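One chain of protein is taken out of this complex; the other chains stay put.
For clarity, chains are labelled A, B and C in written order, and residue numbers in each chain start from 1.
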Amino acid sequence: MLDSSVIDALKERFSDGIVEVTNSSGDDIVKVKREILHDVLAFLKNEKGFDYLLFITAVDYPKREKRFDVVYQLRSTATFDEIRIKAEVGIDEEVESATDLWVSAIGDECETYDMFGIWFKNHKGAGGEKLRRAFMPDDWNGHPLRKEYPLKGDEFSDRWLDKYLPEGQRHQPEHTRMP
Amino acid sequence: MSSPDIRVVELNMGPQHPSTHGVLRLILRINGEKIEHISPRVGYLHRGIEKLAENMTYQQFTPVTDRLDYVFSMNNNLGYAMAVEKLLGVENQIPERAQWIRVVVAELDRIANHLVWLGTHALDIGAMTPYFYCLREREMILDMFEEISGARLLYNYVRIGGVAKDITPRFLDMLKEFLKIFPERHKEYDTLLTKNRIWMKRTKDVGVISKEEAINWGLSGPSLRGSGWEWDLRKKRPYLFYSDLEFDVPYFSEGDVYARYLVRMEEMLQSHRILEQCMKKVPDGPHIMDEFKKVSKPIKPPAGEAYGYSEVPTGELGFYIVSEGKNKPYRMKIRAPSFLHAYALPFAARGYLISDVVAIIGSFDVVFGECDR
Amino acid sequence: MYVVIWGIVKFIVLLILISLYVLFMTWFDRKVIARMQNRIGPKLIGFHGLWQPIADTIKSFWKEDVIPMGAYRVMFWLAPVIFITAVFATAFVIPFAPPIKTSHGLFHFSVVHVDVAVLFVFAFLGLTSFGVLYAGIASGGSKYPYIGAQREGAQMISYEIVLALSLLNPILMSHSLSFEKIVEAQTHHLWFVFYQPVAFITYLIAMFAVAAKVPFDLPEAESEICCGYFVEYSGMKMGLFPFGQYIAVLVLSAIMVIMFLGGWTGPFWKGCFFVGLIWYWIKIAFFIFLFTWAWATFPRYRYDQLMDISWKILLPIAVLNIFWTGFALAIGLPII
Partner (left out) sequence: MLFNDFRKGLSVTFKYLFKKPVTENYPYEKIKMPQRARWLHHFNPKKCIMCKLCENICPPKCIYMTVVKNEEGKRELKGYDIRIDRCIFCGLCTEVCPTKAITMTDVHEFADKDRKNFHFNMEQLSKVGQEEEKKVG
């Protein structure tokens, strides 16, 4: 459990930006508005000592108006406290990148973009690389961790592979499908 | 006159390369043999484990966690089980015997992973023999795990609320034998490598990471401790009964490959020390909580979310689980240390030579089952 | 005519012997390294897997021969040929047994007997790097062979100098470039290793580097650049490169024994042909075993460190050592 001073300081600094402060299974969760997300992270890192970014991810709630929750889990190296920052993001909204604060955000932002299609503005990878898909091929259609994305492919889901295969090898691998 | 662009060659290292530890692909831009830029590409082993988790019950997902980092499956099981227990709020009700078994298998698995790491790391740098010596000792550990769980690599042993099966007397005998043999075998690897001048030349002052960089790059585990952080979750946030055990957290402030090597070598001995303390007293009692004994009985955690973490051999493995009160998780994010380590490579290896890239990959202990998920 | 026929006979005998030696060496390497690693090694075919190398050779003849699309075909074919020819030529002048007296004079157990054998060996050892360089360049823009060939070129240049400079000391002391005369010079004194321990060590280190064996196997570092210059080769063409390497190991060990360890001279039964033969081959076998032993034990150096060792440590030591030898010879110090 986090002591209340951090949350009080957050409330004081970003008075109307804080949407909700909750606690679940002993983890503190602060929900903020998307616009001030980067400022909150910078504030926590620079002034409150939360200098270790554990992960960035997103959760998809397709029925909501703004369907994604972007989640940042931070930890303080001094006190070992943890805090979770969340922000609601709509399907065509962008998030300010945290790569200027943490290098470890590069991989996670690429992954979140790949899996959910959330675009991170001003993302700067190693050597100034742009945001790109982390796991899937660059020309992949869709974002796999969205709820509407199917778990299993149909018989045509390997078609994208065909253009990479030589003539005569263009067949679907049989073992990937149900009988 | 040649422009600088012509001198820079793009070299594709991987996905099939003997020392990228699986399927890491690095696009190196080299000038001579010097690295100007690295662009890591991961995902060649992507199996969509997070998507699978959303479509599986909590118990069904346990065998899938084995497939994360297949070198230390026990620790993956343990990390997942602890995350779900945190979500359920039962983390303090685990039977004593189950806790004992969990610590023993986790530490044995840590030794097993470090042995594989040591062997492959030495192989990358060119020393062939430590690999076979290490696998010889790992074989003993795998035999023990086979005795209690029935499988040699993907155990599916540590379950939510306890462990799958009770240990057998034969396991204890094998464990005693292993504890007797291990220190002298450890000394052999030490003789072959630690003071060897070639080994020191290849690893000292290579891949130096400062204390601040290590935190900023999201390193964890031995890689972080090699940069001077005395940061072990077993000490800082003790789970199970690690707080009752005596062990040191080795850390070195040099931050180079050699420091990370020394950390892991020392950790093996510390795990051995923990195991010897465990052997003094084997508690009795059930090996699993009664309500989780039946695998077919659905687990329905209350709506909410939890981030459960544990110290696995490569770093901090975390499971961020969002539950909506159903028997399947709504969303599961796996914080994989290997993934962050792979993305720290371009920063750690910039300015070094091709041979150093291999050493640095090895020193991070990146395994792609976990990195790609 | 007599000389030509004898030369051809000797050449064929050498070819057979060397092929048998290489076949045996592949088995020996695998078996010894396996035992050092607590394994069994080859064991199925023949007595303790002794026929395994023959099976391997037959297999590699039947393998599909892949030539990459962008390769320069002529050079690609030529590279292993140049390599194997150059290495094989070095073995021509190596005596395989002590000379025996016949009615026609001394009979030498080497294909050609030349008085400047040391020069001959160095000329052809230098040529081997051309084979490797061609292999790297001919692989058609494939980058790993290219890096491997670059490494081999640099390594060969740096270490041949050290190798030659270390050998200058025994040459200076025996006033000869002929192997037989150098051995003979050591029968009058102690072996040269006792006079020239520094040159012995520099030669030993340079020997590993020139043969490109662990800990100096950078041109083919399989964990960094995946076997380096012969990545793109397959079948028997690929097999020729390790084949040549094994010959180089033999030649360098033989030179080591001749130059520093008194060749076929031993502490007792001097002058007997068979005893000399056994002494000679025991010494050579030890150095060949040393190659295998080091392979099983040591990690690999890095490219820049390799260059540092050569140019910053070994070369100055070797040059100073020559000065010392020349100085000692000039003023007639009793150490010679």
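Here is the rule we go by: contacts are C-beta pairs under 8 Å (C-beta built on N, C-alpha and C of every residue); 3 or more make two chains touch, one makes a residue touch a chain.
Computed from a prediction, not measured in an experiment: that's the story for all the values here.
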{"item": "Options B:87, B:192 or B:275, residue touching the unrepresented chain", "value": "B:192"}
{"item": "Absent-chain contact - pick from B:87, B:141 or B:164", "value": "B:164"}
{"item": "Selected from B:9, B:27, B:151 or B:289 as touching the chain missing from the view", "value": "B:151"}
{"item": "Interface with the unshown chain - residue positions in chain B", "value": "56-57, 59-64, 66-67, 129, 136, 139, 146-151, 154, 156, 164-165, 170, 188, 191-192, 195-197, 294-296"}
{"item": "In chain C, positions touching the absent partner", "value": "32, 34-40, 293-294, 296-298"}
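Everything that follows uses one rule, which is that only the chains that are shown with their structure count from here on.
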{"item": "Chain B and chain C: spacing of chain centres that average the CA atoms, whole Å", "value": "44"}
{"item": "Chain A-facing residues of chain B, complex", "value": "37-40, 42-43, 46, 48, 50-52, 55, 86-87, 89, 213, 215-218, 229, 231, 236-237, 304-307, 316, 318, 320, 322, 330-331, 333, 335, 339-340, 342-344, 346-347, 372-373"}
{"item": "Residue ranges of chain A touching chain B (in the complex, touch as defined)", "value": "24-27, 29, 51-55, 57, 59-60, 71, 73, 77, 80, 82, 84, 102-104, 106-108, 111, 115, 125-127, 129, 133-136, 144-145, 149, 151"}
{"item": "Interfacial residue positions of chain C with respect to chain B in the complex", "value": "33, 36-39, 143-144, 147, 214-215, 217, 221-226, 295-305"}
